[in-house]
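Note that one protein chain is taken out, while the other chains of the complex remain in position.
Order as written gives the chain letters A and B; numbering starts at 1 within each chain.
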Amino acid sequence: MATSSLITDAPDNRPSNIEATALLAGEGRTAIGTGLKRFMWLLATLSVIGLVGIVFRFINDDGRQEWGYYAATLAWMLTVFGGAPMVAIAPAIAKANWVRPVARIASLGAIATAVIALLMIPLLFKLPALTEFSEVLGDDVRRKSIWFDSPRYAPHFWNVLVLLTLALVGIAMAYVMAIPDFAAIRDHGSGWKQRWGKKLARGFYGRPQQWEWLKMRIGITGAIYFAMLLFTNFTFSLDFAVSLVPGWKDSVFPFYHTISSFQAGLAFVIIGVWAARRWGGMNQYVGHEQMWSLGKFMLATTLLWFYFFYSSFIVFWYGRSESDSATIKLLVSGPYVYLFWTVFFLVFIIPWWIMIWNKVRDSVWGPPIAAFIILFGLFLDRIRIYVASWSAVPDDLELATTDILQEMPDTMWPDVFDVFIMVGLPALGLLSILLVTRLVPLVSLWEIQQSRLITKPIRFLRSHVMLVGKPD
Amino acid sequence: MQQRRILDEFTINRELLRGNLATPKWWLPTVLGLLVVVLFGFTLMGIMFNRGLGVTGLSRPVYWGLFITTFVFWVGISHAGIMISAILRLTQAEWRRPVTRAAELLTVFSLLTALFFPLIHAGRPWRIFYWITPFDFSRGIFPNARSPLIWDPFAIGTYLTGSTLFLYVALLPDLGVLRDRTTGWKHSFYTVASLGWRGNPRQWRLQTVAGILLSALMLPIFVSVHSIVSWDFAVTPAVEGWHSTVFAPYFVVGAVHSGVSAVVTMMALMRWLWGWDNYIRPEHFDALGRLLIVVACAWLGLTFAELIFGVYSLEAPERALREMQMFTWPWNLLFLIFFLTAFAIPVPLWFFKRVRNNIAMMFWTSILVNIGMWLERFLIIVPGLSRKQPFVFTWDSYQVSPLEWGLLLWSFAWVLMLMLLFSKFFPLIPLFETKESQVFTTDVQIGRVTMPAVIRELD
Partner (left out) sequence: MAAANSVLGLYDTPDAGANAMDGLKAAGFELGTFDVLTGTPYPEGAFGEYVPQHRLFRFPFFGAIVGLTLAILFTAGTQLAYPVVTGGKPILAVFAMLIIAYELTMLGAVIATVVGIIFESRLPNLNLGAYDTRITEGYIGVVVECEDDRLEEARGVLQTAGALEIKTA
């Protein structure tokens, strides 16, 4: 007996398209809540403090090791904001329906990558050239890196190019994904939002050809963003950390950096969903189903964080060569041993023990708790890696180009300007995203509408189920 | 393009049990032919035990050659089962249904085959039990738990046990069907094997939960097994080209690449041999092809990382090894064949939908991939070892002996024979999954368009 003969309609209690449009694109969005206004002013203040911190860092510059915290902060921002759009891209490739409402929150992370690209400029002045010692020791003497015998403008030029490309592609992807919502704002909004909605919608009226064009552009920008994210993590992690430390030869490290980026991106989106529910009035659009799916992936990436860390650790621990032992001491058991164990618990043990329980994972409060812990833990992890690397760069000419870290640096504690930077720069990134959400709805209206089109609550014999269409 | 067929349970039973309730004409001659090769292989093993490892090409410094290459190869093939079965089950992908059991089966039998090689490789395998089990108190030494060679049996044993149990649990409903369709000794056998399966909601619910829970447990094991096998090489700094931290994910992704390709090969054979056109359709090959593109690109990235970091430190021995691997005869030819077959030929072809929907093309490209992936393991293991100690008494490099080639052939015949024997007694395509698909999928009308739809239970 065909399934269709066993199906009957069931009541649909989901908000209608009209309600969704009014909430997300209509007049009701014009006013900004006091709470959000205060929060944005706080972020703006912290951003200024962060910029002041950069200026004073230049003024009170006692050497390369002072810039470790700046590098760590940028690395963390790249990890979180750069990784967030992947939450929109990867499930969309797998045609997952649950990701539709959260795709916007995820794609907005790309806005902050433009901020990261700008903030990287001061750091580039402090990143040593590969040929730093060539004038003294000879042209063929360079610091070990993946650029081998490249010309003098590596790695600076390439890192700028890669990060700028990432930012441009990310913004392009976020823009393309928002075009139908701009059209909705043009049609239902008012004031400056309606004017900007009209400009940015660029004549989008929902014709079939325009939808095909949109899908294709989203696919292309998504694929390029994914490739660029991998490449950016590769170059940034190697040039700003690995190649600074003599004897640190770690082929899995870029992948470790990338997987923690996915983990952080998932955490960012989970917190975004929590905030959208808590303060955005979007309980009926994003909730349990999104938290459940995002939580599962975050648990998987948490386990993968440990897997990639251990892959590197066991090879160094077992090998026990001089460079292997020095690398382990620098990053794990030496000057940053307490930091390492804190990271281990915050990024792996605690989130794993929170998310492993079905009832916790299947709730709207469990994943955000784990997400906050993970983001804080990953910040400490970036400090562990980048502060250690920048403080390990030897000033001695010969030592810098050898294969072994001869002198273990002391623990580098942050000063007040480092604290300004660590607090201010992420605030700047978050502020840039919140500013964009003044125009762009936090939850994707057109994706919700499409989801409503292809899903329907039904009765199958005596049970209540959901019918989900599978368009090609 | 969705190619759903509407089939009733009676038709599904009849078509998918075709090989179990009757014997196809080609089955017996094929099994007998494979048995001849298998017995030949066991004879070769006997010769090797009798005359010693000198009958192979192994010698200092290349003490790991074709046997370990083939061991790693078959462990790699085994990764298809859980990849397809577990991950696709957890993501509720509908297209997994005809594939899962054959993939799980390939896992079990390829692991069994893989286990043979380190055992026979010892020369006197009956002594190997002293080495991995702590029972002989008079020797003054117990297994070294710090050695990757001891980690291996635990990892592979766990994976093999888990996969076998996973296979059996998922087989229970189909054993119930076979119990109901047979008489005589077969009926008695299936009655006991099915444990009294009735098909009440409790049992069906537990099947679903079991699938998800076991998938979630097997996935970390799947990642760990080939990682541990890779650490046999990666942890030692003594051999050029081995001491690299990327080996674990590199081996795992490579295993998925070769394993999923092997599943494609197997599915094409199943469709052709048993006439399962209604169940194994071009859309399945299309989906697998797209999955293979993603996996192959990830594998390429990891291969690139492994090569780049091989020469990162610019040490002379590492550079010399890479130069030998890529530019010196005969390694350069093997390297070229490896790259062409593992990536450069199949992957660009898979980008075309016409190729992905062409079963013959998918069959041949999947075989190319496995030729390439076998060569990849050979090129990782042997060149590094052959350069390990420059001043040794052997003047020749490693030459694979006819006996070793014979045992490589034996391994393929052994796996195929086991699969065919299994197919005689148990269905290769899960009946209950196919029937479940009929219940849980339907068509839905949206405007003028009719599209396929699935039923999702509400939590």
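Keep this in mind: contacts are C-beta pairs under 8 Å (C-beta built on N, C-alpha and C of every residue); 3 or more make two chains touch, one makes a residue touch a chain.
Since the model is a prediction, treat every value here as computed from it, not as a measurement.
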item	value
Contact partner of the left-out chain, one of B:33, B:52, B:220 or B:402	B:220
Option touching the unshown chain, where B:84, B:228 or B:428 are the choices	B:228
Full-complex contact with the absent chain, from B:42, B:142 or B:304	B:142
Which residue of A:202, A:215, A:288 or A:320 touches the chain not shown here	A:320
Footprint left on subunit B by the chain that the document does not show	8-10, 13, 134, 140-147, 150-151, 154-155, 157-158, 161-162, 165-166, 168-169, 172, 176-177, 180-181, 191-192, 195-210, 213-214, 217-218, 220-221, 224, 228, 432, 435-436, 438-440, 455, 457
Positions on subunit A where the hidden chain makes contact	1, 6, 313-314, 317-318, 320, 358, 460-465
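Keep this in mind: only the chains that are shown with their structure count from here on.
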item	value
Centroid distance [mean C-alpha coordinates] between subunit B and subunit A, Å	35
List of subunit A residues in touch with subunit B within their complex	2-4, 7, 94, 96, 144-146, 148, 230, 249-255, 288, 292, 296, 303, 307-308, 311-312, 314-316, 318-321, 324, 362, 403, 453-454, 456, 458, 460, 463-472
Sites on subunit B touched by subunit A in the complex	1-2, 6, 90-91, 93-94, 148, 220, 223, 227, 231, 234-237, 243-249, 301-302, 305-306, 308-309, 311-315, 438-444, 446, 451-459
